[in-house]
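Every protein chain but one is kept in place in this view of the complex.
Here the chain labels run A, B and C in written order, and each chain numbers its own residues starting at 1.
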Amino acid sequence: MNAPAKRIGDVLLKVENISLSFGAVKAINDVSFEINEHEILAIIGPNGAGKSSMLNCINGFYHPQEGTVTYKGIKRHDVDPHDAAARGIARTFQNIALFKGMTTLDNIMTGRNLKMTRGLFWQALWAGPAVAEEMAHRRKVEDIIDFLEIQSVRKVPVGRLPYGLQKRVELGRALAAEPTLLLLDEPMAGMNLEEKQDMCRFILDVNDEFGTTICLIEHDMGVVMDISDRVVVLDYGRKIADGTPDAVRKDQTVIDAYLGVQH
Amino acid sequence: MLYREAGQFKTNYQSDQQVFPITQDRWSVLAIVVAAFTLVPYFASDYLIISILNPFLILAIAAIGLNFLVGYCGQISLGSGAFMAIGAYAAYNFATRVPGLNLLIIFILAGGTSALVGILFGIPSLRIKGFYLAVATLAAQFLFEWMFLRVKWFTNYSPSGSVVAPPLEIFGLSITTPGAKYYLVLSIAVVVALIAKNLTRGHIGRSWMAIRDMDIAAEIIGIRPLQAKLSAFAVSSFFIGIAGALWAFVFLGSWEPLAFDINRSFQLLFMIIIGGLGSILGCFLGAAFIMILPIFLNQAPALFGIRLSTETVSHLEFIIFGVLIVFFLIAEPHGLARLWSIGKEKLRIWPFPH
Amino acid sequence: MGFFLEVLIGGLLVGVLYSLVALGFVLIFKASGVFNFAQGAMVLLAALCLVRLIEWLPKWLPALQNPALVVFLAAVLSCALMVLVAMAIERFVLRPLVNQEGIILFMATLGVTYFIEGAGQSVFGSNVYTLNVGIPKDPVFLFEGLFEGGVLVNEFDIWAAVAAGLMVVVLALFFQYTRTGRALRAVADDHQAAQSVGIPLNRIWVIVWTVAGLVALVAGAVWGSKLSVQFSISLLALKALPVLILGGFTSVPGAIIGGLIIGAGEKLSEVFIGPFVGGGIEIWFAYGLALVFLLFRPQGLFGEKIIERV
Partner (left out) sequence: MANDAAKSDDTFPKLLIRNASRFGARPAYREKEYGIWQTYDWAESLANVRAIACGLAALGAKRGDKIALIGDNRPRLYWTIAAIQAIGGIAVPVYQDSVAEEVQYVLDHAEVGIAYAEDQEQVDKLLGNMARCPKLKTVIYEDGRGMRHYDQPFLFSLAKVEELGRKYEAEHPGFFDAEVAKGKGADISVIPYTSGTTGRPKGVMLSFDNMIETSRRSVAFDKLSENEDILAYLPPAWIGQHYFSFGQAMVAGFCVNCPESGATVQTDLKEIGPTFYFAPPRVWEGLLTQVMVRIEDASWLKRKMFAYFIDHARRVGLGILEGRSVGLLDRALYALGELLVYGPLKNVLGLSRVRIAYTAGEALGPDIFNFYRAIGINLKQLYGQTESTVYLTIQSDGDVRGDTVGPPAPDMEVRIDEAGEVLYRGPGVFVGYYKNDEATRSTKTADGWVHTGDAGVFTTDGHLKIIDRVKDVGRLKNGALFAPKYIENKLKFFPFILEAVAHGADQDAVAAFINIDLNAVGNWAERQGISYSSYQDLASKPEVYGLIRGNIEQVNRDLAQDPDLAGSQIKRFLILHKELDPDDGEITRTRKVRRNVVAERYAPLIEALYSDKKEIDVQAKVTFEDGRTGTIKARLHLGDAATFPAAMKKAG
């Protein structure tokens, strides 16, 4: 059963001439690329190429010295993280940023905080609208728990979960915000083969079922070539390739970058 | 051992997320509350109520307030003594300057004032963290200690700075007997504990805990640090303010600023550390521990027949206090509440090992 | 003008004494990442020990009457006591709590504060003792040439400032150039990393706490003789906090300059602003100043910039 060709929409996010430096270190050097709706874009490149910094610029955690980020048609020089989250950008982190003091369920529920608005008064009484809101959101989170097949660890503090499961919970928290753009920072780092296959299935299902646009950073070439529609290659903070996985694989500059040919 | 959980299944989310999902817990807590309302006042001596139970309950309320800030939101505060003082003096001024106000309204207004000031002193927490924030709250502590001493308006121009609480009456009932005071304080404590439980299990509580665990990640998933921290400061100061008003009106009767000095802040901080950061039960356990220890130390030597001068007893108190703080931090950083929950866990899977 | 100068210099000299106490905090924070709230109590303990020994030694060893020798011996014995206290703290408090978060260690030092205050007073008694370590106290006039009456300053403060300055220089050299000093700075950066290169963490901590104890002794001697030895000295810790905020938790020069600013600020505000507002404001003025400063530079004058990584 081959899936029908995916309907790639128009431009969702446009990154123009972004340059970011920490003091003398130029992390990103004049990089531009676009992400279209319902697309899975992979950002690859050797360590220190500026991949994570790029994600941080997109969701406003770092403010680049030059360049702009246009998301859903609104051009921003300095993206505000809260505003980015409110307008549908969610992300996971390279080394897991879960809330250790809470259970899996609470962590994912926290992902929905933007959608929960009941004030202090109703919360204090735990009555009427506050309870109704909490139950409705709990039901949505249960869909995600069912989708990621983590029912059995629902009430376990995340600190006690194995690494692979923590990665899934973090993906669950990002999904809870029902994002239109999902940024994944090395979702499969440190996973064994089986866990990697599961995570690939989840990413494809998210893209397929919810239509979420996905931008992921990944080192495993097999994974990148399998699941991504387009690939952007960074090296020393510069964009050296941008195209379909096959085209990028044959691109000589990319091969040199990975084989470490001196610039 | 005492738990019979087989057959307790949940058919809707509300019962799944209630405060005490296990029937045995619900019944035992209900029993404790009913006993507190009926048996205790009947059996307890006036001395026990006045000098142990009432202060324990009031300090527990204050500890719940502080736990919101330190235990749930991760913002260290050394200024809780000052916020209690604000509650006390606000209540005093409302009572004297606006006659005829119902006592409960006075307490709520006192809490409100303290909450406003809390928000004011919460603002620095947006830029600074950890020990530096402790200093900002320390500034509040000294500022208000000085203010209630020097600015006469607050103390209604009383010469020595000490003020006397107005006669307490509520809905026509005068509250003078220890029993009446006990009922007032107990009912407020129960309501506060319930509100605290509700706030911490809803989305507000979760956003606090998110800020506490990893504020960078919290900000990125959309939690406004400003809203979360300031609401924590406000709620925390509100309850500490009410506790301060109760402490002044019900327990002390007449007081001066020294009653709410830096040692009070330390005492509250110790309560939630020993009791358990981030646990409502921990506040009660911590308050009980910090209240009962000095009394025990005073009685203990008499029990063993050795006479100690009051001075050495007070030094002894310091020493044992210090040792216990360190012991708890080493043995169980999450305090009595964690020991309590481990004990409960053991009972639930009895006879198997934990 | 002369009066302003006089208050300023008085303030600066007191500032130096504040920084002396602050130094103790900086030392321990630099070397172990622990914000040692018990530094104030250690100053009290050292002062109590010193003043009582000076009183008891002549009784225990009748042969020993020469005051200078008594003071010297008392000082040595007090040093020994501080070393013992340092080892005890490291062994029973720090080692079991290694790599816990800062807040847990901070609260542990609160426990240590209570313990030292209780133990110190029960051993050495808890009333007020005048301490005289031979620093002359009579007033002296400076800069007569410049102003008509010159500036009235207490000679004692000058000596104290000199002592503090000497202590700072010694410490700065110690940190920068000696082998142990470098080891200390390594431990402060990262416990595990230091351990991995073979730095004996426990021994380093004992050294650090001993040095902090000696600083506490000097501070105790100076403050003890200035305000006489009493319980309120342990509240000095609260005075030193704003100094640390201003100067930054991890820098020795920061502690000194912070101390000067706070000392001067307090005295000036007391004299010039105090009367309008009912006086006694120096208690919270230092905090106000530090707080305002903090809003602009969250890590203080010289502290390292706080970089948050995701």
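Quick notes on this one:
One rule holds for everything that comes next: contacts are C-beta pairs under 8 Å (C-beta built on N, C-alpha and C of every residue); 3 or more make two chains touch, one makes a residue touch a chain.
Owing to the predicted nature of the structure, the values given are computational and were not obtained by experimental measurement.
Put simply, the missing chain touches A, B once the whole complex is considered.
When you scan A:83, A:142 or A:256 for touch with the missing chain, the hit is A:142.
For the chain missing from the display, the contacting residue among A:17, A:65, A:152 or A:197 is A:152, taking the whole complex into account.
Seen from subunit B, the chain kept out of the figure touches residues 1, 3-13, 16, 349-353.
Although one chain is not shown, part of subunit A still touches it, namely residues 1-4, 105, 138-139, 142-143, 145-146, 151-152, 154, 205, 208-209.
Here is the rule we use: only the chains that are shown with their structure count from here on.
Distances between chain centres, each the mean of the C-alpha atoms, put A farthest from subunit C.
Core chain by CA centroid proximity to the global CA centroid: B. Annotation: 41 Å between the Cα-based centres of subunit A and subunit B. The multi-chain contact residues of subunit A, meaning those touching 2 or more other chains, are 61, 93, 97. Contact with two or more other chains is made by residues 216-217, 220 of subunit B.
The part of subunit B that touches subunit C in the complex is made up of residues 76, 124, 127-132, 134-136, 138-139, 142-143, 145-146, 149-151, 216-217, 220, 262, 266, 269-270, 273, 311-312, 315-326, 329-330, 333. Put simply, subunit A touches subunit B in their complex at residues 59, 61, 81-82, 85-86, 90-91, 93, 97-102, 106, 109-114, 116, 118, 120, 123-126, 130-131, 133-135, 137-139, 173-174, 177. By the touch rule above, subunit C contacts subunit B in their complex via residues 35, 92-93, 96-97, 100, 102-104, 106-108, 110-119, 121-122, 126, 238, 241-242, 245, 249, 277-281, 283-284, 287-288, 290-291, 294-295, 298, 306, 308, 310.
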